[in-house]
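Dumping the structure here so I can ask a few things about it.
With one protein chain withheld, the remaining protein chains of the complex are depicted in position.
As written, the chains take the letters A, B and C, and residue 1 is the first residue of each chain.
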Amino acid sequence: MTTFSFLDDYSEGAHPDILSALTESNYVQQAPYGEDTYSIDATNRIKARLGAQFNGAIHYVASGTMANIVSISSCLRPHEAVIAVSSGHIVMREAGAIEATGHKLITVPAVDGKLTPENIEVALSSNAHFPHMAKPRLIYISNATETGTVYTLAELREISALAKQRGLILFLDGARLAAALASGKNDATLADIAALVDIFWIGGTKVGALLGEAIVVCNPALKDNFAFHVKQRGGMLAKGRLLGIQFQALFGVKHLFLENAKHANAMAAKLAAGIVGRGYVLDAETATNQVFPILPDSVISALKAYFAFYVWAKSDNDRSVIRLVTSWATDERQIDAFLARLDHV
Amino acid sequence: MTTFSFLDDYSEGAHPDILSALTESNYVQQAPYGEDTYSIDATNRIKARLGAQFNGAIHYVASGTMANIVSISSCLRPHEAVIAVSSGHIVMREAGAIEATGHKLITVPAVDGKLTPENIEVALSSNAHFPHMAKPRLIYISNATETGTVYTLAELREISALAKQRGLILFLDGARLAAALASGKNDATLADIAALVDIFWIGGTKVGALLGEAIVVCNPALKDNFAFHVKQRGGMLAKGRLLGIQFQALFGVKHLFLENAKHANAMAAKLAAGIVGRGYVLDAETATNQVFPILPDSVISALKAYFAFYVWAKSDNDRSVIRLVTSWATDERQIDAFLARLDHV
Amino acid sequence: MTTFSFLDDYSEGAHPDILSALTESNYVQQAPYGEDTYSIDATNRIKARLGAQFNGAIHYVASGTMANIVSISSCLRPHEAVIAVSSGHIVMREAGAIEATGHKLITVPAVDGKLTPENIEVALSSNAHFPHMAKPRLIYISNATETGTVYTLAELREISALAKQRGLILFLDGARLAAALASGKNDATLADIAALVDIFWIGGTKVGALLGEAIVVCNPALKDNFAFHVKQRGGMLAKGRLLGIQFQALFGVKHLFLENAKHANAMAAKLAAGIVGRGYVLDAETATNQVFPILPDSVISALKAYFAFYVWAKSDNDRSVIRLVTSWATDERQIDAFLARLDHV
Partner (left out) sequence: MTTFSFLDDYSEGAHPDILSALTESNYVQQAPYGEDTYSIDATNRIKARLGAQFNGAIHYVASGTMANIVSISSCLRPHEAVIAVSSGHIVMREAGAIEATGHKLITVPAVDGKLTPENIEVALSSNAHFPHMAKPRLIYISNATETGTVYTLAELREISALAKQRGLILFLDGARLAAALASGKNDATLADIAALVDIFWIGGTKVGALLGEAIVVCNPALKDNFAFHVKQRGGMLAKGRLLGIQFQALFGVKHLFLENAKHANAMAAKLAAGIVGRGYVLDAETATNQVFPILPDSVISALKAYFAFYVWAKSDNDRSVIRLVTSWATDERQIDAFLARLDHV
């Protein structure tokens, strides 16, 4: 018997509309390296959601690590450093990719998964002995965060204001931006984000694309020569159409980008409610598509026969936190099945 | 009226078998980051062609530049340099990607697009004033070469022997390896190559994949910790299945990898023969899927109304070399149409 | 009136024996780039103190940051990371120099300024999700530490054993190694250190040289091609004699290296005893040439008219910790003067 996986939101292939679009366009000849008509159209569709004042550029790359590498290294001079929470993806899950481009990461503790203005100030004041310390220059945040929490519009505005006041670049890693925008906790639009940050990226991989992330360079001062960096880091695909077609589909009439995320979040909410309804406690509120219930270890063992998921942390002697991730592809019947199993273990 | 493109071998999407395989597997849940069953199977299929003595590893990445970055930077210590022909792809078409990982490129002139033992010796003897010069350590060749020529088995053996004798790593960029193996000029097998080089990669993008290259680490001493480098440079896809599925299809029963290349080469051969049959001269023999005819500028202008291609170089006052590239997707009727146009211009 | 400086141990020029040696040798022609007879002799003098089993190499560079850059970057492959205490010099005082060579720093809290086996284990276990995390590979310690504390031989042995067991490289930054070896808290010899670490450096700048640090590569596996790294990072002086002559003097009959440090430590001990004798408390025991008294802010203000020093941290509402650094050049009368001022403020 195979288990159903709640391990992550990239266990399946692509949303069927994406496969259809790839098939339909397959024999149309196109210019390479992102200059195809699909990429151009995808860019126009995204720009339509970024607000009238948007005067930046959009570039597509194959992976989230690539998006972070290119975004950060294209902005910074060698002596400039990045401020991030110590649980940040670039800190803990990218094998030193940012340092490999030469830049120091300055870390501060996360508060509910997030970077706060107070902690940014701490990073600045404890890294001010110049020129003996690298100069803090870029603020890295992700939305949703590593633990699935979401920045409110007010929080983003505060950080943006601080960044401007201190001459810092604000960069948002949007690997799960769709999940954030589709969250009940969210009150920001894509246009808000574009107006508040200097550069961010819109994750496709975790919301139903085969692969692909769209880097949005909002600050016009950062957009010159951007394509060189994509190329130099190995992020430019010969068949750039593959990325363009997918973002066309995600940002088409159906707005799959948001709809896919809504489905994932709804599945997580149902899972969370069902778990709580059965008397268990969550380690953190469920804001997006990640659920962190605390379960007895015996229950966890029994569930493992039917479902795949990560055991996140020990909670106490005989209980642990597990992580359940839903996605655009999660079948609601699997949620029901999980909850039914909970009743019988 | 649209023109038909002979600009490159990546103007279309993917071979239809690849799209079918993606569609069929779409909802099967898989482990991420290349640990899916498709990638494992693709690796087994490729290994079956590498010879019994193969004791290396295979890793999939999204682009050719990424394959070069990871292959080269994982092998070298900071003071070590690369020997390449001055027309090499890493020298002229990757935006300084290798230097961006910290390594010097030592260039020598190409002979028929190729690196020769004599020129490797020149590179070594003119870069021997240690420690004031970077230490030559890795030989970079591509097969087929930038100009579509092919290394013979004897040539590969000579370079391999020299590399072993001098303690150099031999690396082969296989962006168009299929075109080389399918060439009438070729007498080497994939197993020969695996036995002669330390590391090489098998290009998928230019032979019918949406994207994807398979790095084959032949020398066991180079395979430890290889995945870290793929991850750190941003080359590891969350949905690694996308690469595995495609290489499964390329190396399946039909052996699309070779068949697609044979078609491309046959189309080029037909184009070349037709052009020569019409009294024109080629700037270089057609060994793979690139044809370099010398045509009057007036003819070139007339052809441009119907076909897209690059004007490669001026030949004399009123003639130029053009480059025509065929692919797995080239419709033979377009070859006929091109030759027919030649009759009427 | 000028103030006397207790700011650091590099406020003066060089020990007079060094100036004499430079003057005497001035017109003797020598080979450049460290191949002069002085450097060779200095190396022999140092090796004489490293134990009979020493089978490594010694290289001289101009600065401590250079010594750290070359030592660390020559040892590591791109995906490998460094474990250090969060107060480490490479973490907080070298402007991101190590990250600029591409390597991640993994930091853990210091215990009495030092790295402990327990904290190394924490760094290893929290950085083990491979290949998504950079691989911990090199342990960075400094002796004396940033706060002037000293590793005991037992502590060094424990860390060395752990490094060997875990396949880690142990590197010791010896900017103030003389101060450590001359400390009453020390029970290790230079030969002990050479036997326990893979690579370390002997600081000259802070013990009476104009400049210069001697990198000692103990592990023979790390010594090949080392000079390339010194050259490539800009650390090789044309007149390498300047470094060789100074280390000859430091490791000559008088053993200035140790004698200069003994003087500095003795001056610090006298200062510490005098301060404690006047009823004040120290923030940390005085093991080497740094004294950290806690003084009322009013006293600090009054002292500032006569002496220069850093105010290190607030202690409570009206008291602060100051840092007083002594050196080979500290005139004992200035210690007396400082203590006399303390009596009158």
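Everything below uses one rule, namely that a contact is a pair of C-beta atoms (placed from the backbone, for glycine too) under 8 Å apart; a residue touches a chain by one contact, two chains touch by 3 or more.
This is a predicted model, so every value here is computed, not measured.
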Check the options B:G34, B:G56 or B:G102 and report the residue that touches the missing chain. B:G102
Any idea which of B:H79, B:K223 or B:R241 touches the chain not displayed? B:H79
Take the complete complex as the reference. Which residues in chain C touch the chain that isn't displayed? 4-5, 7-8, 10-14, 16, 19, 22-23, 25-32, 61-70, 94-97, 100, 205-206, 210-211, 228, 231-239, 241-242, 329
Kindly note down the residues of chain A that lie in touch with the hidden chain. 33, 73-74, 77-79, 101-102, 130-132, 134-135, 225, 227-232, 236
Residue positions on chain B contacting the omitted chain are 78-79, 81, 92-96, 99-105, 129, 131-134
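In the analysis below, only the chains that are shown with their structure count from here on.
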Nearest whole angstrom, what separates the Cα centre of chain A from the Cα centre of chain C? 43
Chain A to chain B: how many Å between their CA centres? 33
Residue numbers in chain A touching two or more further chains are 94-96, 100
